[in-house]
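Removed: one protein chain of the complex. Kept in place: all other protein chains.
The first chain written gets the first letter, and so on, giving A, B, C, D and E; residue counts start at 1 in each chain.
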């Protein structure tokens, strides 16, 4: 890079602001983190139930096609024609046996293998491809694919470890808690373009400290409180994390006085907005799981959602939400999930705070001049902690980040 | 450049994607290709018929003024005031004797020679320009101008060869086929901003291979078919090219089966949309001529148009269409040209495919990671070919491109 | 920088166009000029009359908070939270005792000193900041503040000279002419985003040569004429300048013939648009003062305004206008100021010429290729001159610019 | 065919809707809905695919009021101005119960930023004559074409 | 002065025009034109200079149908949503043959992109009472101010 990036003395307790603005850092992140040795979330099996069904999504800055082949196996490949680079698939979802490029109709199978080249032998003994042209030299980069509990992950690396050992024991266990084998039902999508660096999204979700302060709505209704029973757990690498907590009551406490504008008198006119029912075996009412490099699995009361992070440039990323339930939900549960969704996504009574504060963070960071953020809450360690007054999961994230980025 | 660009082993059969995205490559293209030793199309004499008439257009990233001086000679100069860089001319077209800068009213003649500097001697013996200020030191860069058949070309290079030897014999002949000395009549303009690298436009026009596949409308109505009589011809340098073909009938053939969505049953409700009449002496029904560095001359049935390429940045260019006929066209012919124009430009039944596929190409190319396009159809050569199953004109283009760019 | 910038031989009479387009030059300007050793205008005391009142503005590319503390002293600090960089203050204006960051509610006092960190000691003996965390290590960068005549200036440099010696004698005197101790009354604001380099704004105001040519409206109504009595005066450094002139009559003269489109027959249907009354002791009807690095003080007849320059990037800046009068103005004078404001700001009958010509200058400059502007009107010197046929103030500006930028 | 007065009454309902959201008071906005009204802000892709997920779902006027109060008291967001354009207001059926469709665009202005399109789409409404004689929304489905939301939708659309 | 009913009938004609283009079915859109209607999409610079070249020129309802079929079956393009705003609908003359002018904006949303203005301009129309009693366009000139087209105009404006 122009000037080599020097990490501050504070190590993982300090993050240089250049990481949020430098195009070369961004390029390196795309290569090493998103398109490197990682399992990226790409969709749900329920979205491509039948043979030939496909979806188009993005890993880092690359468009990929995920499809189910005729044997029912999930496949994936880079969405870029081998001929002259055209983005092959234009629809977000569809069904087809062969993927035909619009420009010269080269066609590829479910694994991105080049199967057809019009006029390859020419027309009327004229033109066509040279003798030594071999179709198999022009297959598209195929993705490794792993699925678990109906969730699809893909990787540009061929020799990835299994999803289980990638996630680690604890994270696999909590992943299975939601994706327990029951058939999933997609309730719908929401998409945002957030004007901040993609890492700010992970920092936000891995940070329980902010939740009890920024999210007045949560605190007001006791959905999340600094004095709740809770824990922060990571996998050994620090890449993934779990925020697990248990709902409290709507009441003031010594720990809510810090919240400038807590509204103790706020009583819902229509309480159906918040009528959670227990649906998992443990006591956790909120489990937020962050999976390196692009996924957030959210169980907030009865709202179940996957958030996929698609970076655009150093200063912006897209956040794609998939809300889901289970095929065996009754109407009341579905209605509940849909009502509680008011708290989340592009107009979320809670998540609006986050997308707004991420913009404010990027605005502040881009002001130029050297600078760095600090993450000292809860000390300097990276071990699991049984409370939420900590930034431990951020430190663990950056420990892993530095290894992968070699920064 | 940051890292020197290494051309792939395939030579002119392979184009590195960095050529479509790198700002330094783009800068170099502006200097060497557009503002270097080339004849750039700038307009028609019919657009500036009288003394003092002028038009403003762009060569590469530079704004230029083309005007007819009082003797009737066509002149051109850089549209940038010598004083403090202001873009002199703001109107697209107009008439004036002197070109006056809005800021301090410095005035220039038709050749961009500085003629007037207000208060040059000061006011009341105060101020004004220093003794040694010589107006003639501040003339604007004048352009070399060449015209043929009513078409105007200009160059920033003073010592250009004649237009004829620039085009070469064949291309001159076909140029004269359309611009045969008859008075031209402008029918109107269309302008597009296409989100792709400017070279993708030339690749598209120089590529007959795509026409018989992408353009279902053309094929459906037999306007262009892989099995038509046709030829691809270049000038010796490879800079310019001609695609010449002859209309077939609307019928299926072994060579149309490749076209996924051919519509054999598509019969026009109003056939006037396509009622070509022969108007040139040869059998060609379509002649597409590409003239380095910025012009496409199109004769598609009875639609005559010039397309001027104005690059914006590595990822976008403007395409400026000038539709024309001849002053001696009868009303029926004019009506025919205007109806057939439905196939072309911003909403063209045919050219829409091209502007859309160019965007898809740029989208695919910009996905990052190394990459290259391949151009092997019709072999590896760069000689004229008597058929359209070939990418020969693209190879010839890049042969010349590499020479000029020294890449 | 990529290639080191070589200044043309002409010295301060020639400005290389790269200064208006190069991002590295821009970065350097932000550091050295705006956030370096300079007094930047940030607002009026009348805008924050009471304790706790604050306003948010920008110095260079940095957001700053200017506030009046409980003792009535004006203070300022960088608007960026020390925790993770969030832009603290979101409102343009307001009142508060402590500044609380929305993200984790860290709170700062009027000098940007960190006063509160929620859960600093943890919750229920869990979490919190480490033992060695000291709040005072995390205060925000405080600004030096100076006020004169109700106008507030701030600096990122701690050891600035007094405002008086920064402005120099003459500029201080003329500054005091308008800001004479009378209470100021804000009449309102106007804001523009002008697509040009920020220096073009200073060049424009420091250049009396253009006023008598570009501004046909001014000349038509004799508000500004090349043959008026006038002077251009600088401070010793050349950073600041004064254009002082005296209104003439609406009549043609040998010196107005240069103006192509002078409208001698233009008589106002409603003359109230221009009914200036003398309100200062001297004969000057127009005094335009430019204060390095971001302020223009304008007295144009009875229109009093401050223009603050906020650079966005090499190709754009924001211009923030504050129109004001005096608390003791009578209704007629206020009405007069408001009517004369028609000549200024975003829709100004006069200043529209300037914002438009600045865009044309940037458009012309960005055309690429080497290039430079020249500033020879009135010779090559940098001394005060008793007339307006000169670019002396621009030369002085660039003399100082080169010193500060070390270019 | 609906009568002229009813048409203008309808136009005014939409004008009031826009004004209360753009210029306030926001607190009065829920009064344009019936007590048991349904208000949805839903991406066009969900609407077209028959997926129920909406980014705002208020199943009563009370829920609308809760939303308004959250905007006022609990949500943290940057100050902004919004401006509606509601056009092609088209009652599909005459009478006291009207299916009404309209196109809308909401332009957003953040402080010191240039205006931009926040949301564009159409309204699929059911307008009824309420017990007190006023026209009100019994249903309002805001189906937005701008599926990729530029950051946050804070105020109702 | 035209009567209220006629004005609303006219408003509804434009609302239907917008809906059929934005929400479909596109196949029904040509039915809003007379059999021998003229439909032009022409850049303002050509219109003002008296140059005849239009980027879309349909000289009959049949040609409109051919255009629609091409959009459906032959043209290759990225998926997109469009949304019209048609305002200041102004009948210049009363009676069965009305010269009508209106302003329009079409906002385009490409997949995973933010909304943008595709085209802005005015309609210069001739609206007639057709034999079957319906109002239809005998002429529609779409004169667009946005002379530099952002890539492609696929659907009629």
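By definition in this document, a contact is a pair of C-beta atoms (placed from the backbone, for glycine too) under 8 Å apart; a residue touches a chain by one contact, two chains touch by 3 or more.
Keep in mind that this is a model prediction, so the values were computed, not measured.
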Neighbouring displayed chains - absent chain, whole complex: B, C, D, E
Residue of C:13, C:57, C:107 or C:220 in touch with the missing chain, whole complex considered: C:220
Those residues of chain C which, in the complete complex, touch the missing chain: 92, 186-195, 214, 216-217, 220, 261, 263, 266, 268-270, 272-273, 318, 323, 334, 338-339, 341-342, 345-349, 352-353, 355-357, 359-360
Contact set of chain D toward the excluded chain (per top definition): 4-5, 8, 11-12, 14-16, 18-19, 22-23, 81-87, 107, 109, 111-117
Contacts of chain E with the absent chain, listed as residue ranges: 1-2, 4, 7, 44, 85, 87-90, 101, 103, 105, 116-117, 119-122, 145-148, 150
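The working rule: only the chains that are shown with their structure count from here on.
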Same vs different contact residues, chain A with chain B, by half of numbers used: different
Farthest chain (mean CA position) relative to chain D: B
Separation of mean Cα positions, chain E and chain C [Å, integer]: 48
For chain B paired with chain E, centre-to-centre distance based on mean C-alpha positions, whole Å: 31
Mean-CA-position distance for chain B and chain A (Å): 45
Shared-contact residues (touching 2 or more other chains) in chain E: 76, 78, 111-112, 114
Touching two or more other chains - residues of chain B: 214, 353, 357, 360
Complete list of chain pairs which touch one another: A-B, A-C, A-D, A-E, B-C, B-E, C-D, D-E
